[in-house]
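What you see is the complex with one protein chain gone and the rest in place.
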Amino acid sequence: MSGKDTWLQYCEAIHCRTWEVVPKNSVNKVSILKTQILKLLTQAHDEGKLKTKLHEIHDLLKLEQSTQHGSDVSEILGGQRNFKRLREIPHFERADGCWFDFAILIDQKPKPAEILGFNFEIRFPTDLPVQFLRFDLNLPGHNNQERGMRFHLHPGSDDLMVHSPPMSPLEILHLFLYGLPLPDKLRFQRNDVPSR
Amino acid sequence: MSNRLKFYREQMAAFEGTVDPQKSIDSGYYVPEPRKSSSSQIARIALRPSAKHLLIGGIGAGKTTQLLIACDQLNDIENISAHYIDVSLHTDISKISINTLMVITGLLLLELAKEYSDEKIKEYQDLIQKEAYGYSEYIKEKSFIEQLRDPLGLGLPHEFLNRPTQRWVGHQGILTKEKSNSIQDELKQAIRHLNDVVRSSYGEIIILFDGLDRLDDASRFNDLIKNDVQNISLAGIGVVLIGPLLTLYSQYRDIIEPAVNHTAYQSCFDVENDPESHSFFKNILNVRSQKDFIDQSALLSLIKYSGGVLRDLINLTQASIEEAYISDEENLKQAHVESATDSFGRAKLLGVSDQDLKVLKQVANTGKFVPRTDEEVRLLVTGRILEYQYPVKRFAVHPTLQPLL
Partner (left out) sequence: MLRSLSSTSTDTLLQKIGAQPDGNIWTVLVVETSDIDEVISELSETISIFAECKIKIISAQSGASELIEQIVQSSENYLLLWTFEAWNCEDWHHLDACRSSLSKPRGGMLVLSSTSAEMMLNCAPNFCSWVGSRIYALAKDSELLTDPEREIRLSALREWSGFSDTDVIASAESHQLPLTPEYGEWLILLGRGDLIER
């Protein structure tokens, strides 16, 4: 067996270890999840963690529905699509300057509803070695799944992906708001970036 | 809890318009009214304890607060025992009938007399409780055959009759049904006796009845005055009650006012023309709000747009604080008041007919208003038109409605 084959086996094992322990990606209803997200963002704002104002949260947190052709698929949108990572494009912003956006696709036909996929990306101030983290849940059937990577983390690169225990949208949002505090002093300082 | 949310909740909690007025008084929020307040007028009842006093005013004018203050003032006087009762908590006011206030009085006196063991008291207790809460009894009635064979009830030999039947019959109490039972004389005696018994321990009893301002039927209120209030007073008990505003504009005004010893009016405060009223409202806001939380211009707007109606001041302030929270501000600004005021005025405009609109515009333009029809009285009762008694008697459209007319 080649090293690559061994790696694929490991991927499968990691997939089983992580996916079978974690409950399925289900949610009662889109409206409930959206409201829970609204509550979390509102609370973070009130606590001084989220700089985005309350009325701005409404403008950024949106819903899209596709109910034609017998489907009932919705998407919860948090901020605009920002492939180029431009600060001018509307996004959520933490008090310390980190900023993020997200999109969650949900199929409401099964009961409970099923989360089909999502992107959650948080971007850091420029002096940090890692510029962004993105958590992706690809749609069912993606070939990543064969590598146990349907849910994966991009550690500052669109091309590199790392296994990650699946997290729910609310867990990721909590991570973004409360779980990634910027250090006062970096352990490792890049030479080409002025120190903070 | 987050700091910002905690802060705003604390600010809003100080301005709760639906709170039991007693809580507001206990929280230290009570600010004495300028000049002679209704409570001080009511407290005059102490001079003649079995008198009858009526307090009339618009919704949200502060009647319950005045009643509670008067109750406290009366209880500070030796040999007087004043008791506040919200009638709406005991019975459905929309269906209230005569004898209801007498029954409630009876229940209060029974409670005061519970230390006494007296056969008469036990007898009256049974009477009053049955009348209040109802009772069930077995009734013997003729069987069907008996009714056929002996329709006149002359009595037939036993062998011709079936055994009579018995059944439980429930009688509803006056507090739960519309029509009273006719045992008024017994009730009167019961109340008189019980009052005599408790007087030695409690002194002169005065009852302050709240809630009747929510009656929408002046005729029913008139019946209560003529019957219950008179009888309670004749038993030696003082009565203070709040009456519906529409009484003033009904055919019963000239019957009701002479039937009581004193009528006090709790009208709106003319914050526009009376500096003392304006200061009074300013003091209310200052005593409840954190220092410097309300901008000066916002404070003046709140007073203006309240129209001098106490509850509207409190409600508008709370709603404005809510707007300030949603707007992410650190304090209450005029823009927040304007937003809450706009919402308030639009709500008041809902359900206004074209004819109502004509009347409102006329009042806004001329200040003159003589309510003649039910619809015109309703404009007063619903607070779309406000009446002021001091410094001059006048009418005005609620200030939140003015910009929308």
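Order as written gives the chain letters A and B; numbering starts at 1 within each chain.
The rule is short, and it goes like this: contacts are C-beta pairs under 8 Å (C-beta built on N, C-alpha and C of every residue); 3 or more make two chains touch, one makes a residue touch a chain.
These figures come from a predicted structure and were not determined experimentally.
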{"item": "Option touching the unshown chain, where B:66, B:99 or B:315 are the choices", "value": "B:315"}
{"item": "Identified contact with the non-displayed chain, of A:14, A:116 or A:175", "value": "A:116"}
{"item": "Selected residue (touches chain absent from view) among A:18, A:42 or A:164", "value": "A:42"}
{"item": "Those residues of chain A which, in the complete complex, touch the missing chain", "value": "28-29, 31-32, 34-36, 38-39, 42, 54-55, 57-58, 61-75, 77, 80-83, 103, 105, 107, 116-119, 136-142"}
{"item": "Interface with the undisplayed chain - residues on chain B", "value": "5, 8-10, 12-13, 16-19, 59-60, 86, 88-89, 92-94, 211, 213-216, 311-312, 315-316, 318-319, 322, 325-326, 340-344, 346-351, 378, 381-383"}
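Note that only the chains that are shown with their structure count from here on.
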{"item": "For the chain A and chain B complex, residues of the former touching the latter", "value": "43, 45-48, 53-55"}
{"item": "Sites on chain B touched by chain A in the complex", "value": "2-5, 325-328"}
